[in-house]
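In this view, the complex is presented without one of its protein chains, the others remaining in place.
A, B and C are the chain letters, set down in written order, and residue numbers restart from 1 in every chain.
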Amino acid sequence: MNFLYAAYTATWLIHITYAVTLVRRYQRLRKEIDELKDRQP
Amino acid sequence: MKRAFPILAALTGILLSYALYEALVAAPTEQTMGNVQRIFYYHVPSAWTAFLLFFINFIASVFYLIRRSPTADAIAVVTAEVGVVFCTVVLVTGPLWARPVWGIWWTWDIRLTSTLVLWLIYVAYLMLRRFSTSGQTPVLAAALAVFGALDVPLVYFSIWIFRTQHPQPVIGGGGSIDPRMLHVLLINWAAFLCLAALLCWSRFRLERLQRQVEDAQALESMLAPERSR
Amino acid sequence: MNSLAGITRATLAKDLRLEWRSKDAINSMLFFALLVVVVFSFSFDPNAEESRQIAGGLIWVAFLFAAVVALNQTWARELRNQVLDAYRVSPAPANSLFLAKALGNFIFVTVLEALMTPLFIIFYKLRALGPAWQLIPVALLGTWALVVNGTFFAAISLRTRSREIMLPLLLFPISLPAILGLVNATTFILTGEYSARFWIVLLATYDVIFTIACLLLFETVLHAE
Partner (left out) sequence: MNQSPSAAAVPPIIEIANLVKQFGRFAALRGVTAEFAPARLYVILGDNGAGKTTLLRSLAGLSRPTRGSISIAGKTDLREVCRQIGYMAHPTLLYDELSAMENLGYFARLYEINDSSRCANVITTVKLDPSLERPVAQYSQGMRQRLSLARALLHEPQILLLDEPFSNVDVRSAHDMVALLASMRSAGKTIFVVTHQATLLAETADEFIWMEAGQIVDRTAHLKTAEAP
């Protein structure tokens, strides 16, 4: 039974980790876009 | 198009919760394996989704090699990356299922091993994209994807021979499956497909944005020295 | 077609001459494979029966790593002074370069195998119980399998950072069926338990499929800059 929960938790952990990396990459891009806009009015 | 995104997100959320309820509560308990068998509802749909994504990657890569369409290349990156995520899920849940049922974490079973090789190939694919210094990374990556796709049947076939010569624990895939279980399996698959679509969509938008930023920065990197002078 | 064969021959002759003068690839390969043999035989000292079971794996892992050394060397030669560009601006067909490189590597690795196999036999007290002559087609087909894809992926990793590490990363997963075929065929011939015919057919299929794929895609990869 513990293995069942472990497997379900692991699955969600992997997906959430990926989603978080996506969000962080997006935020970094946003920052770069803002910097670009600052330099090129 | 943009309004469709939150709708898909909401749909995915609902489907996933419903699928979780079905998998944990509604589905009948398997007789020999007990509750552990419920890993099946996450393991198998993830595998199918990963294979589907890798297949799309292959088609997009071939299309890119013929037409050199940047969109095809973006689709290839996206499906490879999300595919690796789902493939990781398969490789993690596999041993967690195998351990209580067979008493071992890993066996050189045909499906486990081919999945592992597939995972390795696509991790190599992503690393190639990351480390390439060429201005034509997509071409190199697409060539690798074609090789990977050619390799998969050979891997499958070779492990199949390998297995028939070495006794292996039998995996419970012997055809018959309870219709109630099949129903739950399909619901879970639908839910994970939605999740995959959602992830791919977000990643695709990210990729497109990233390319625009790269173009802008490329222009700027040439302007900068002129300005400072 | 005529020019394809002619330029392939000229390029191969040039590579062999370069190798003969510098002996870069063959020396580093030989030394590397020798190290692997010695380290393995230190690590475990098997009796005759055990060594039959494991030798197939050991031999081919040693040769696989040695082949990677050779593959990196042959392209490194083209990168010095960027001579590869001289080939790329010429009208010579890309596949000539590919075939010459693949054949050159095939020769290097085969020579290495011929030199190292007696050492393995001595260190591991090997004697085949199955039909030993089958080891020759297995070795030839298997070497081509490793070298044809190796040459292709080495050309891809030319355009990456840290290319010497990139090559095994790309090559090993794709080569898995070939390695499995090689190791099992060798083990079966040594132990004489099963027929190795399945694996020989698999190796031949692998060779045909990937040789065609390499020839179709090499031009694209060579000019991807």
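The rule we apply is simple: a residue touches a chain if its C-beta (ideal position, glycine included) is under 8 Å from a C-beta of that chain, and two chains touch if they have at least 3 such contacts.
Bear in mind that the values here come from a model prediction, so they are computed numbers and not experimental data.
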Checklist entry - What chains on display are touched by the one that is not shown? => result B, C
Checklist entry - Quick one: which of C:A10, C:V38 or C:I165 touches the chain that's been left out? => result C:A10
Checklist outcome for this item: chain C residues touching the chain left out here are 3, 6-7, 10-11, 14, 17-18, 21-22, 77, 80-83, 85-92, 223-225
Checklist outcome for this item: Residues on chain B facing the left-out chain by the touch rule are 133-136, 214-215, 217-219, 221-223, 225-226
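The rule is simple: only the chains that are shown with their structure count from here on.
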Checklist entry - Quick check: more C-beta contact pairs in B-C or A-B? => result B-C
Checklist entry - How far is the middle of chain A from the middle of chain C, if each middle is the mean of its Cα atoms, in Å? => result 41
Checklist entry - Using mean CA coordinates as chain centres, what's the chain B-chain C distance in Å? => result 31
Next on the checklist: Distance between chain A and chain B based on Cα centroids, please, to the nearest Å.
Outcome noted: 17
Item to check | Per-residue overlap in chain C, given as positions that touch at least 2 other chains | outcome: none
Next on the checklist: Touching at least two other chains at once: which residues of chain B meet that condition?
Outcome noted: none
Checklist outcome for this item: Residue set of chain B touching chain A in the complex reads 20, 34-36, 38-39, 42-43, 46, 82, 85, 88-89, 92-93, 96-97, 99-100, 195, 199, 202-203, 206, 209-210, 213, 216-217, 220
Checklist entry - Where on chain A does chain B make contact in their complex? => result 1, 3-4, 6-8, 10-11, 14-15, 18-19, 22, 25-26, 29, 32-33, 36, 39-40
Item to check | Residue numbers on chain B that touch chain C, as the complex places them | outcome: 65, 117, 120-121, 124, 127-128, 131-136, 139-140, 143-144, 146-148, 150-151, 154-155, 157-159, 161-162, 165
